[in-house]
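One protein chain is absent from this view; the other protein chains keep their places.
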Amino acid sequence: MNKRETILMKGADAIGEAAVRAGCSCYFGYPITPQNEIPEYMSRRMDEVGRVFLQGESEIASINMVLGAAAAGVRAMTSSSSPGISLKQEGLSFLAAMELPAVIININRGGPGLGNIAPSQGDYYQATRGGGHGDYRMPVYAPATIQELYDFTMESFDVADIYRTPVMILGDGMMGQLVEPIIVHEREEIDLPPKDYILNGAQERPSRIIKSLILDTREMEEHNWKLKRKYDLMRTLLPRYEEFMTDDAKLVIIAYGTAARIAKGAVKRVRSNGLKVGLFRPITVWPFPDEAVLSLTKKSKVFLVFEMSTGQMVDDVRLAVSGRVDCEFYGRPGGIIPSPQEISRIIERYWMQKEL
Amino acid sequence: MKKIFSRPECLKPTPFHYCPGCGHSILHRLVAEVIDEMNLRGRIIGIPPAGCAVLAYDYFDIDMCEAAHGRGCAVATGFKRSRPECIIFTYQGDGDMAAIGTAETLHAANRGENITSIFVNNAVYGMTGGQMAPTTILGQKTTTSPFGRRSNVEGYPLKITEIISTLPGAAYVARTSLATPAKVMATKKTIKKAFETQLAGLGYSLVEVLSPCPTNWKISSIESFKYLEERLELEYPLGVMKEVTTEKGS
Amino acid sequence: MLQKTIMSGIGGQGILFSGLCLAWGAMLEGHYVTYLPSYGAEMRGGVTSCTIAISDEEIASPVASSPDYLVVMDNESLRRLQNQSASGGEIFINTSIVKDRPVRGDIDLVEIPVNDLAKKTVGEQYANMVMLGAFVSKTHQIKVSSIIDNIEIILGKSKMRFKDKNIEALQVGYDFFAKEM
Partner (left out) sequence: MAAKGTITIDQELCKGCELCITFCPEDAIRIADGLNARGVHPAEYVKQHCRACTLCAVMCPEIAIEVYRE
């Protein structure tokens, strides 16, 4: 790293700064721990650059303000944590149905219910299965470092515009608080589709409507298929992942976000004891990189999924491998962050059990 | 012969789906006439509710964006904050505004959000089939208050306009009725005044319009207009509740 | 090599800032580093802490379940954290305030009266930086010059007026061990 360009930054601030530099014009949000530093950062920073920061009266109001801004044609973002994200599901469903771009940050905390404010990965289902009502999907990025948090937040604004979709950044309580060195860079300009759907007054053009009510069942079916084609395109183009020491791995641990960092530490530990173990880290959890997981089955006999939950992504892994390999699970829900030592002991246990 | 009354330009030539004698139809026309007269078509954005007027965008020939039930004022806030040059109005029924969307409405008003809400109060849930509304008056029978609304069971009718008028961010708050031709024309003037308030950047404006619902009141159109004037206007007095004429500082 | 440090004190003692300075210094020396503050409910009751991990390779977990170094500025911090410390680790104790001592025998105690030192020299509100100076000089995790030379970047514009005092305090702490040795 070039140390001149590198600065120390908190995850929440990195999200805010990336959004500002991605051209986010409006931030609407409601305080909830552990992501309060995001609205705090934005309240200061958006004022500096002459843009809109508004603390809504609720998560519901905030996501609907985002919807209004998106329909007006500007880049808009909201952030929250698990219980707040539950409240935003109504808005997310509407954004998906209306095909409006928006960026939603979820700093996942322990649940269900009020839960706690510790880091958790219990919102995987909610994030990757749409979350709200109706037949929709949403790209979800799961960063594992503060640099990735910055990069993917920035990139997600483009993804949102290209596909006209809400995009979620799925972090956790640790990612929001963690301070790490990052390089703060400007957004790379790319060609984006024209925003020919926005509402800004029907001046010398026919009036436009943005809506999701489609009473005619055939039309509704066609709209669903249209969305499906879009999701299929995303499934082809968006999946991202990282592989670490998988080439000769007999056992592959699969984890995302904070869990993947810990898993990587564990892989290094067991490697030093001669165990041929690798890490597969989905970067997009929707679309899930299932083809890459499937091709791993040619090399590795045993998959071990590790999540900070009781097991949600493991379903996607099992779907991807279709029974070709053993797929085991280890989880620590409720806000526990296990140490790399703990995970390396789990790996060693399976290594023995499976006689690898 | 000179034509002195015809369909306003920013209403599409689409027949309304509303029931015979419905106040929404009259009110749509009034809003459209005001948009025409103030020459706002090129800069106005309307936000219809979930409820009977959910299909308002089938009629208005202006930019319109749907909002989830009750979220009109939040969506309008997003619009206005990102496009302050546009005129933004929500068109909301009593369920939308006074039940599920109370928080959004109250806080938009209290922030002095420079938007206009047109609040259609017919004291009943129309779209879903005549259930009790927050504005249903005591004694009024609906499909979910079959014995007539009782204060000790269903509580009291909510007077959103009076509440909003106490908020410092609200600049123009008025209640009108569609009961007679004179009141219909007064309603139009009030809507105009609300848009002017927004144009002047004075803050939140709200026009509550008492409106008949013959179908769910289960009476004839003619009777519904009488009920409107004799009963609803008694519970909900007409008039301008608040009018601010100068911009407030921060 | 991976080294993890937890610094803990009462809110207002400036311990989070000391930790951040350590992280900055480590980063500017080219190490991998993470800094994780305690937050939310953990902060209630006045005790606040941060974890700094410094390594020459990617850091897997920024959490320290058994820190190599522990810095405690007050009694409550010691009470809460002493059992976590890694066997063979070191605990830096602010003896101006902390009267208790750990009951464990498998850790080294480093006693520094940072409030007294600060009061005599640069001012008591800089006790946190005196502690950091002493910590750096004893552990050699980073060079004290890595912080001093870059103090302007670390402080940022809004706190620039405290630059000289911070440097002085670091020096006071640093010299505490330099003199002894």
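Should a chain be cited, it is by its letter among A, B and C, assigned in written order, with residues numbered from 1 in that chain.
By our rule, a residue touches a chain if its C-beta (ideal position, glycine included) is under 8 Å from a C-beta of that chain, and two chains touch if they have at least 3 such contacts.
Everything quoted here is computed from the prediction, not taken from an experiment.
Seen in the complete assembly, the chain not on display touches B.
Annotation: of B:V34, B:V184 or B:L206, B:V184 touches the absent chain (contact as defined above).
Note on the undisplayed chain: of the listed residues B:S6, B:N39, B:N152 or B:T245, the one touching it is B:S6. Touch with the hidden chain on the side of chain B covers residues 1-7, 11, 15-16, 18-26, 29, 180-181, 184-185, 214, 220-222, 225.
Throughout what follows, only the chains that are shown with their structure count from here on.
Taken as a graph of touching chains, this assembly is arranged as a line, each chain contacting the next along an open chain of partners.
The chain pair with the larger count of C-beta pairs in contact, out of A-C and A-B, is A-B.
Ranking all chains by how far their C-alpha centres lie from the centre of chain A, first place goes to B. Centre-to-centre, using mean CA coordinates, chain B is 61 Å away from chain C.
Residue numbers of chain C whose C-beta contacts span two or more other chains: none are found.
Not a single residue position of chain B touches two or more of the other chains. For chain C in complex with chain A, the touching residues are 20, 23-24, 27-28, 30, 32-37, 39-41, 57-63, 65, 153. Interface residues of chain B, counted against chain A in their complex, comprise 41-45, 47, 54-55, 57, 60-68, 71, 74-83, 86-87, 103-104, 106-107.
On the side of chain A, the complex with chain C involves touching residues 1, 3, 6-8, 33-34, 116-117, 173-174, 177-181, 261-266, 268, 337, 339-340.
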